[in-house]
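Our next item is chain A:
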Amino acid sequence: MYKEFGVKRMGKILAVDDSATMRQMVATALKETGHQVSEAADGKDALRKAQAERFDLVITDVNMPNMDGLTLIKELRGLAGYRFTPILFLTTESRADMKQQAKASGATGWLVKPFKPDQLLATVGKVLR
Partner candidate 1 sequence: MPLTTTRSDENGELIIRISGQFDFGLHRDFRDAYREATGVRRFVVDLADTEYMDSSALGMLLLLREHAETHSAQVELRNVSGELERILRIANFHQLFPMRN
Partner candidate 2 sequence: MNATRPRVLVAVLLAAVLAVLAWWQAVVAVPAVLAAVAIGWWLGACGQMGGALPAVNSEAGHGELEQELRGFLADMDESLNAEFGYVRDDLAQIRSLVTDAVQELNGSFVGVNEKTREQADLASRVMSFSRDEGGQDELGIKSFVNETESILGDYVDMVVEMSRHSVDAAHSMDDIVAQMNTVNSLLDDIRGIAKQTDLLALNASIEAARAGEAGRGFAVVAEQVRALAEQANSFNDQIGQQVGSARAVIDKARASVSEMASQDMTESLNAKNRITSMMQGLERLNEEVESGLARISTLTGDIDGHVQDAVRALQFEDISTQLVDNSTRGVDGLESYLSGIRSVVQEISGADSRGDLATQLSEARAGLAGQCERRQEERRSMRSVSQSVMDAGEVELF
């Protein structure tokens, strides 16, 4: 279904969202083009998985129970091997201060939901290149 976007590099991607549907949508879109996708339900879960396995890209929601996305990025940046890993936010959150906070914490990009699969793939392709 989803066309190729010249994404030659396939990566291991961690999709973090408290909504199972959102996780599934992100995973489906990315797996379609050959990426490997793991899912995490909140920041804590994501952190645990990121420690167990190296990911090439993390796509995370902002507002989540247990640990939100902004805390997650701070924690991740402190982990060995995640200092420069691209981290994309995919969120309903449109508040400018939140976005600024994410940017200051070293986020790679800010995508406002709803996303279009093609658009997400294009962004992932750019970030992974």
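Keep in mind that, in the parts below, contacts are C-beta pairs under 8 Å (C-beta built on N, C-alpha and C of every residue); 3 or more make two chains touch, one makes a residue touch a chain; residues count from 1.
Per the selection procedure, all candidates are chains of the complex that A comes from, given by their letters.
All values derive from a computational prediction rather than experimental measurement.
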Among 1 or 2, touch partner of chain A in the complex: 2
Residues of chain A that touch candidate 2 when the two form their complex: 1-2, 17, 19-22, 24-25, 28-29, 62-63, 92-95, 98-99, 103, 107-119, 123, 126-127
